[in-house]
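Sharing a structure with you now.
With one protein chain withheld, the remaining protein chains of the complex are depicted in position.
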Amino acid sequence: MIIVLKKNATPQELEHICQKVRELGLTPQVSRGIERTVIGVIGQEEKLQVQPLEAFPGVESVMSILKPYKLASRDYKNENTEFEMTHGVKVGAKKIVVMAGPCSVENYDMLLHLAKSVKKAGATFLRGGAFKPRTSPYSFQGLGEEGLKYLRQAADETGLLVVTEVMDTRQVELVSQYADMLQIGARNMQNFDLLKECGMTKKPVLLKRGLSATVKDLLMSAEYLLSRGNFKVMLAERGIRTFETATRNTLDLNAIPVIKKETHLPVLVDPSHGTGYRDFVTPMAMAGVAAGCDGLMVEVHPCPEEAKSDGEQSVVPGQFEEMMRKVRLVAQAVDRDI
Amino acid sequence: MIIVLKKNATPQELEHICQKVRELGLTPQVSRGIERTVIGVIGQEEKLQVQPLEAFPGVESVMSILKPYKLASRDYKNENTEFEMTHGVKVGAKKIVVMAGPCSVENYDMLLHLAKSVKKAGATFLRGGAFKPRTSPYSFQGLGEEGLKYLRQAADETGLLVVTEVMDTRQVELVSQYADMLQIGARNMQNFDLLKECGMTKKPVLLKRGLSATVKDLLMSAEYLLSRGNFKVMLAERGIRTFETATRNTLDLNAIPVIKKETHLPVLVDPSHGTGYRDFVTPMAMAGVAAGCDGLMVEVHPCPEEAKSDGEQSVVPGQFEEMMRKVRLVAQAVDRDI
Amino acid sequence: MIIVLKKNATPQELEHICQKVRELGLTPQVSRGIERTVIGVIGQEEKLQVQPLEAFPGVESVMSILKPYKLASRDYKNENTEFEMTHGVKVGAKKIVVMAGPCSVENYDMLLHLAKSVKKAGATFLRGGAFKPRTSPYSFQGLGEEGLKYLRQAADETGLLVVTEVMDTRQVELVSQYADMLQIGARNMQNFDLLKECGMTKKPVLLKRGLSATVKDLLMSAEYLLSRGNFKVMLAERGIRTFETATRNTLDLNAIPVIKKETHLPVLVDPSHGTGYRDFVTPMAMAGVAAGCDGLMVEVHPCPEEAKSDGEQSVVPGQFEEMMRKVRLVAQAVDRDI
Partner (left out) sequence: MIIVLKKNATPQELEHICQKVRELGLTPQVSRGIERTVIGVIGQEEKLQVQPLEAFPGVESVMSILKPYKLASRDYKNENTEFEMTHGVKVGAKKIVVMAGPCSVENYDMLLHLAKSVKKAGATFLRGGAFKPRTSPYSFQGLGEEGLKYLRQAADETGLLVVTEVMDTRQVELVSQYADMLQIGARNMQNFDLLKECGMTKKPVLLKRGLSATVKDLLMSAEYLLSRGNFKVMLAERGIRTFETATRNTLDLNAIPVIKKETHLPVLVDPSHGTGYRDFVTPMAMAGVAAGCDGLMVEVHPCPEEAKSDGEQSVVPGQFEEMMRKVRLVAQAVDRDI
């Protein structure tokens, strides 16, 4: 931690801060420059991160040396996290996992049909919402437990795994009974009670980046999961909010190499939400794989014009198959399987 | 609803869409321009808002004529919403309500002392967090129910009302027992289950705008509350996320006149979170009142350097008193009381 | 300057950096923490600001202690800058200056009529574009020199000063012959050749903040002007680009107290461009004054529906008069004149 004093800070103010630092069992190291006096603090920085140092009189600014995440950082664990699930599916390994399915679970027949088709094209997870976070209270809110049952059944029949969203702390137990992986949506990335509950299950978690979350914020939310003992965490980039309106969101692929540098956790790309338009899903899936992602999540619907949600960003099964063919070529070029 | 067709849309595609429109009990009105054919839809637009029209073949874009919020709109209710609480406090009336107190409730003595001081300076609500949403799992998470008790007791002793955050659906009942107004934080603005639960209580709600929420998003979240029968809703502008780093967030005061134009609900400004720095709280509180807000929420702490959270943005009681003096002059200039 | 080394930086890398620091006549001060080694540099930081220290092997990050602007900073000059123009108009003084007029100069009669009306309502500058930066090549591009003549004539006849935009280095001389103050538009805030040319004139300059410029960037552009010897600089906040679409731009009033803290230069608010809609001009002008601005710039047009540009954000003369009445009350409340 580096504490920069104001130009006109008094010796009393300096001493007051140094005393506080010493009280916490740390060592202040004062360095008097030409224009500013600076205090470097030696010791465990965390002790100071909870202290509002900028509130001390005479302080101009405070700069952290260390990142605020611990368990999520490469400092804590340098090798990539990889975890195994049923059917021998490995997350974070050489083979890129593909999660596909409808935005919302609507009925069993359609879901089973779709599950067969995405499985054939190479998907390993069946995705689909039973509990849906919708901007409007008047939009379809999901089938609830019935949807979970459909997902489980369709996945079992086709040899897929289930990933589905949990929106509320009260649903964690229920969703855990049906799903192989719990999804925490972008709008809940900082729903800290939900993070705590999911951290206490043994279920793998897919944690989606919030629309205005920095990579640092995302890793801090992951830290909530890890610090409760759940290390089976996959991160997801699904688009951030910017001024650009040509796409629904701005899929931030920079985040892939940044995440790879900062953390050991695997990361997935969601080009459906990331762009919001069907035509852009395939090129951005390919770009995501080229950038180094460990997974893809894609919305597929047999008849997007009848979809109860997100029809304009869903691809049809034939397009998904074609996407998989193209993505496979890129995966090979970057020495990955899919 | 206006549906714009692609330049090369076929007559079959046009007819297919018109048929769908008719099936919903609406009337399509086709207008052939020089470069594009456009379908205007006559009838209740809501029926189409749930249909993914952009997913239909031949469609280039879809434009809504109406706003997606109903109960929150000025179309539904033109006169300003005003509601009365205990101690005769009116929200949305000529007198601007002021909510002040520490970021987190830390102990009773400090809280009572602070309550007395902010009451004397003109505050009507005591604010303070008992359940705290913290970016880091290692930060202070709040005193929980104990904090709620302190708030209630300090408020009762001083004649203030209590406003405090509820973070999780499971806390709604508990917090409702102690608080006069439930606060839904920025990070939970789209926690739809929480909105539903708070909508079903009879408690007034302070709904904070999310960091990347448009005013439209905010009003859609308010719609969740209103559509469950709770019309005692106050909105809050507390800063959005932009590229600017000189302030913690960018307090978007434009939102005040926009909200006043679009909705009948009252709106509050939070210059503490909106700027993140103590020095900017007073000028932005003054600007908020000049822009037309109905309330202010300010973090006050007797000793910010000891605060368990947000010390750098908390003003001390003396500064709060001075802020109130200045804000009062602005309020008079815009024909309001405080 | 603080240089943070990577966890695994070698002693050779450390020594290599220290040597570089010494070569520049500065003193490296090495501080070995538990997790990271840090080098503090004593001496004139500017010498290092031009050196890409992050490119050195073993460096994790580099943090500046000082702000990159010098002449624009309060460190350099603590008292507010105030400069006098013809007709005894003072910029940066207790009296807030008001610049009003049409977006584009269209014809002389309209301009003169408008000049009389805004003068009567209290404006001190006549604004209007003769050279217009337009997003589309097919939009009206301004009357050029003819427009400048009209501005000069209408201003002289009414006792106003002229502020008008200069878009290109080749126009600086010409515009200087007619204008009292040169305006550098938001899109040209980092047109560095234009800044250099304007810096070399003796003309006062109104420098508008770019749509994606931080306050730091704005001050760096001001530094271009100051470092060429022109200290008659007024800054302008006119809205930044964010995800919000309810307003054309997001007028960032936080920038006013931030600018007041960081620099001695006066600052103006432009609520017309800042919001993009006539209805929001008055409340945001009032908010700007409450936040502490030294000037206002407002688009006024006798018949906005006939305006060749920006009609939807122009107020009519009657609205301007009413705005001035309201703004005056706020100005008095914050101890300013207008």
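Letters are used for the chains, namely A, B and C, taken in the order the chains are written, and counting of residues starts over at 1 for each.
Operating definition for what follows: a residue touches a chain if its C-beta (ideal position, glycine included) is under 8 Å from a C-beta of that chain, and two chains touch if they have at least 3 such contacts.
As the structure is a prediction and not an experimental result, all values here were calculated from the model.
Novice: I'm checking contacts with the chain that's been left out. Which of B:19, B:44, B:107 or B:177 qualifies?
Specialist: B:44
Novice: Just name the one of C:80, C:176, C:190 or C:319 that touches the chain not displayed here.
Specialist: Residue touching the absent chain, from the options given: C:190.
Novice: If I consider the whole complex, including the chain that's not displayed, which of A:72, A:111, A:206 or A:258 touches that chain?
Specialist: Residue touching the absent chain, from the options given: A:258.
Novice: Give me the chain B residues in contact with the hidden chain, please.
Specialist: Its contact residues with the unshown chain are 2, 4, 7, 29, 31-36, 38, 40, 42-45, 63, 65-66, 75, 241-243, 245.
Novice: Against the chain that's been left off, what residues of chain A make contact? List them.
Specialist: Residues of chain A in contact with the hidden chain: 212, 214-216, 240, 242-247, 250-258, 261-262, 274-275, 279-280, 283-284, 286-292, 326, 329-330, 332-334.
Novice: For review purposes, identify every residue of chain C that touches the missing chain, sorted by number.
Specialist: Chain C touches the missing chain through residues 20, 46, 49-57, 68, 133-140, 167-170, 187-188, 190-194, 210-212, 217, 220, 223-224, 227-228, 240-241, 278, 304-305, 307-312, 314.
Simple rule for what comes next: only the chains that are shown with their structure count from here on.
Novice: Measuring centre to centre with CA averages, how many angstrom lie between chain A and chain C?
Specialist: 38
Novice: What is the distance in Å between the mean C-alpha positions of chain B and chain C?
Specialist: Roughly 31 Å, centre to centre.
Novice: Roughly how many whole angstrom separate the Cα centroids of chain A and chain B?
Specialist: Taking the mean C-alpha position of each chain, the two centres sit 26 Å apart.
Novice: Could you pull out the residues of chain C that touch at least 2 other chains?
Specialist: 242-243, 245
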